[in-house]
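Only one protein chain is missing from this complex, and each of the others stays in its spot.
A, B and C are the chain letters, set down in written order, and residue numbers restart from 1 in every chain.
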Amino acid sequence: MSEMNLGLTEKLKPIHARVAAMIRDEIIPLDEEFLAEVGKEGDRWSFTKRQSEILEGLKAKAKERGLWNFWLTNSDQGYGLTTVEYAYLAEEMGKAHIGAEVFNCSAPDTGNMEVLERYGASEHKEKWLKPLLEGKIRSAFLMTEPDVASSDATNISMRCERDGDHYVLNGEKWWSSGAGDPRCAIYIVMVRTANDGPKHAQHSMILVPADTAGVEKVRAMTIYGDDDAPHGHLHMRFTNVRVPASNLLLGEGRGFEIAQGRLGPGRIHHCMRAIGQAEMALETMCRRSMRREAFGQPLAKLGANYDIIAEARMEIEMARLLCLKAAWMMDQGDPKAAAPWISQIKVVAPRVALKIADEAVQLHGAAGVSQDTPLARTWKNLRTLRIVDGPDAVHRRQIARQELKKYTQEKV
Amino acid sequence: MSEMNLGLTEKLKPIHARVAAMIRDEIIPLDEEFLAEVGKEGDRWSFTKRQSEILEGLKAKAKERGLWNFWLTNSDQGYGLTTVEYAYLAEEMGKAHIGAEVFNCSAPDTGNMEVLERYGASEHKEKWLKPLLEGKIRSAFLMTEPDVASSDATNISMRCERDGDHYVLNGEKWWSSGAGDPRCAIYIVMVRTANDGPKHAQHSMILVPADTAGVEKVRAMTIYGDDDAPHGHLHMRFTNVRVPASNLLLGEGRGFEIAQGRLGPGRIHHCMRAIGQAEMALETMCRRSMRREAFGQPLAKLGANYDIIAEARMEIEMARLLCLKAAWMMDQGDPKAAAPWISQIKVVAPRVALKIADEAVQLHGAAGVSQDTPLARTWKNLRTLRIVDGPDAVHRRQIARQELKKYTQEKV
Amino acid sequence: MSEMNLGLTEKLKPIHARVAAMIRDEIIPLDEEFLAEVGKEGDRWSFTKRQSEILEGLKAKAKERGLWNFWLTNSDQGYGLTTVEYAYLAEEMGKAHIGAEVFNCSAPDTGNMEVLERYGASEHKEKWLKPLLEGKIRSAFLMTEPDVASSDATNISMRCERDGDHYVLNGEKWWSSGAGDPRCAIYIVMVRTANDGPKHAQHSMILVPADTAGVEKVRAMTIYGDDDAPHGHLHMRFTNVRVPASNLLLGEGRGFEIAQGRLGPGRIHHCMRAIGQAEMALETMCRRSMRREAFGQPLAKLGANYDIIAEARMEIEMARLLCLKAAWMMDQGDPKAAAPWISQIKVVAPRVALKIADEAVQLHGAAGVSQDTPLARTWKNLRTLRIVDGPDAVHRRQIARQELKKYTQEKV
Partner (left out) sequence: MSEMNLGLTEKLKPIHARVAAMIRDEIIPLDEEFLAEVGKEGDRWSFTKRQSEILEGLKAKAKERGLWNFWLTNSDQGYGLTTVEYAYLAEEMGKAHIGAEVFNCSAPDTGNMEVLERYGASEHKEKWLKPLLEGKIRSAFLMTEPDVASSDATNISMRCERDGDHYVLNGEKWWSSGAGDPRCAIYIVMVRTANDGPKHAQHSMILVPADTAGVEKVRAMTIYGDDDAPHGHLHMRFTNVRVPASNLLLGEGRGFEIAQGRLGPGRIHHCMRAIGQAEMALETMCRRSMRREAFGQPLAKLGANYDIIAEARMEIEMARLLCLKAAWMMDQGDPKAAAPWISQIKVVAPRVALKIADEAVQLHGAAGVSQDTPLARTWKNLRTLRIVDGPDAVHRRQIARQELKKYTQEKV
């Protein structure tokens, strides 16, 4: 185990500077325009001409500059960044709504690409991984279901039955993020392939092309009223959806094995993007507090605003350091040892970012809740982070059990 | 000063029972359908046929049953309820989105009707108050402006200049709630009629019919992405808007005098409706916690859920009692003595309701943030309460100054 | 059920005024001197001459003025105050360390006197109740034990076995408050008289004179280092302590029955005294914040102090109203219905008072933690309130179960 360097490495510094500059100077200025375009040509579930121009234009620039696919951490391919190094980039990407996608680093594609890279057959790699790496298609990860408490993932129930050379899928999924995107071509689906045996060996992951017969988009789920079109978080119904048996990844009953590897880095990325959003909210709050006056003074000097700003700074620093430590744990190569650290940041980072976004809203008054700042939208997006990939309560439970195990041999 | 009875009076009990029953049995079952109709016939700013059916149908029933205009507190007209008694009804009305309007008790009409009743000329009463009391038209109250910190209302700047027998208004307002409603016929507008003299004597209130030339609806402000159509919170522009001089209420420079009287009861109503929403959220949370299972147990028995439920119950009880005390203070007839109590509930009630709504969201997981429960919408509506009618910080400031004054003669 | 009058009644007003005046003008000025005397004549467990002078002098005055034994609520004896009325007096008494005792209203005597009044034989009344009512002796209530989690009182294990006309007690008690007082003459002891049968019918209460053979004072427990001498919270050991069988109250197995009736009012008194202490702390904080300067301004105008003061005011008002509501519930005559309300205040009132005392300490800087203000001592006393008579967690559990029962027939 090497030194616990949580700072910017010499290797990362120039990359980080270029990514940060591109986000601040080229991406953020187009972010609101991109979002305001949704549905302007009638269909919320297609990109408008202008949206494609903005997004593909920025992607082309990033690719050309070699700022692409940073997420392939600890790998021979690409940059070979460590998770700690990538984390610093994820923070920057979090500052714009389209920040991650411009660099082909957005969820759920990064996790899905990792799964395909590790567990996909060569034909899968050719057909799905290659265009994903090039940013030509997108993908979705179908796990959560409406009828069971998915916080306990052993409840997942979509049936997947072998029928000769095929598997046949039946059931419903919801919150299939990105499944609304017209470019979304492939789903990785968590399914139940057995009803008995050890609890964590009854599930599998399987590839389902988006255009397979029997796949039905039931409705778009909304997040505090927002459908996040055209990305979307869809409620899907599978009726006798038939795919080749070779689409099942790694083997029957190994779904949780894949899930664990897949979710760790994704959670770190989410959390670091949340830190980026917290930084943006704090900056917005500071600027407003000096510009706006009431009772003859700038808001900064009124009420508890100094304290609110100071607390925000402290909480960001602590949450960031914890995320970096979790990333460093991940880099040590033992996902099981890293797991409780990832649980910690999953609780902490969204909470901190939500609090700061909310304080920023409050300091902006009515403008804060409105379309005139990105704060309300940021808050809504952050709010779901306390639920996706395991709600706070489940992560706290994991942390506590880990803690108690230090002092007992018994099951806690 | 009589006894501080904060309970349900004998007089109120049967009324309360009938209102509560109508809300639970007749209004709540139609609430979601009413909301889902918005824009279904193309225009978000008109009511659909079904919406009118629902709303006017319920209003007719309420009127017929004599459950109408309860807000006329401490008055010879109507029921003559005390503010405490009305508060209990407001709590019930808060449980449905259209709850208050069905009984002709919704903001901003109640406050506007009080102003017209107290300060309007008889022609104003005939033209505006009468149809408002009958629920035939609606109204708006235009105060907040985009370019000044309206938390310090002495900043308000819309020009209103005398020109012969008329006043001419120029400037912008925003967050004009209800101005989007096609039935909204009359605005009460806070304007600046002087630029010198005592700070609280430079403003006035004036009546502006909605169809006056020069009134322009610039855009609908959104609340966490929601435009609240067809009610709406509009950004308005007034360009040489000309109204008869007699439309100015009470006299030039007396705007704050009217505002103070107007805002107190309205804040109590808002707060008690928030309590109603908190009760709904708690009920939803309790029911879910017993129905949904994870890790082999109902959610109620997992994590800190018992504590979350217990804290919610305690906070609701305390916030309700404080609201009732503030209402009782208002009933004693000295608005100045009641003011710090109203500041207290303005801080407390939305905070409590927001916290409980948020906990309820969390306990519902992904369903909580979605369209499948009213929780996300409730949260969004409650969130604005921490800003409208004075942000928390301003109210806390008032409370602290009041407290310090007990111990000093000096200005604090 | 009558009106829910939570205000000062006409009957109470003059009494309240006299009690409040005596506390402020006569008791508080001697409070610190009384406390500083402890141990000055060598033995911490006796009163010094000056202590006796102060305490007996004030008691004599109070008695002479008829300000005595207010706690006999809803009774023919004494004032016949309601619990709500008494609560207002308890708040005042909480403002001085010796406030309650001066009026013969201090714990644990009030609860013990109620038990004797209701369940004692006439000989017990003559021997113990009469001098207690006259303030001539004091008493202790021995419940908690060192070896079991007494938060679940069914764990209580002190053996009490019948032997002819006597009972023989063996075991240990701790936190026997007041047992250090040289005037403490009688103990009411919770004992186990059976090891089988229904869980809540295995315990009994029995009277044990302090001078009985076999009673041993093991040591004084300290509260954050403070032994609270000469009152004391003692660790006691009973070795073959033999008392007449008639000393057993109400009957074998009825200990919990007595406990429930005994603890309710006591908790209300504790909580209202805590409110009184919170008011004192807030006053101290306000005065200091205007008197002390830093960075060229009074502390009141620095940092978040306005907000701290405002929050303190709001929390006191809410906690007081909740206590009064709980007292009113108690006055309705159904202790079972009042129980969850008492659980609520047991959680809320100490928490609020502790928070305000702590903020007051912080605003005083180093003086706050020292002997130069009563704040540190107040905090220490309040801190135990979160534990005695059931820790917060147990009360929250009760509240949550009560809440969930509204929606289910099942055991929660």
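A few comments on the model shown:
Following the convention adopted for this analysis, a contact is a pair of C-beta atoms (placed from the backbone, for glycine too) under 8 Å apart; a residue touches a chain by one contact, two chains touch by 3 or more.
All of these numbers come straight from a predicted model, not from anything done at the bench.
Touch with the chain omitted from the figure is made, among C:T9, C:S46, C:N74 or C:S151, by C:S151. Among A:L322, A:A338, A:V361 or A:V388, only A:L322 touches the chain left out of the display. Across C:M113, C:M221 or C:I268, the residue that sits in touch with the chain not pictured is C:M221. Looking at subunit B, the residues touching the absent chain are 303-304, 306-307.
Contact between subunit C and the absent chain runs through residues 144, 146, 149-152, 155, 174-175, 221-226, 292-295, 299, 302-305, 361-362, 365-371, 376-377, 379-380, 383-384, 386-388, 391-393, 396-397.
In the full complex, subunit A makes contact with the omitted chain through residues 3-9, 282-283, 286-287, 289-290, 300, 305-307, 309-311, 313-314, 317-319, 321-322, 325, 344, 347-348, 393, 395-397, 399-404, 406-408, 410, 412.
To be clear about the criterion, only the chains that are shown with their structure count from here on.
In this assembly, the C-alpha centroid of subunit A lies 38 Å from the C-alpha centroid of subunit B. Chain centres here are Cα means. That of subunit A falls 53 Å from that of subunit C. Chain contacts: subunit A has residues 303-304 touching two or more partner chains.
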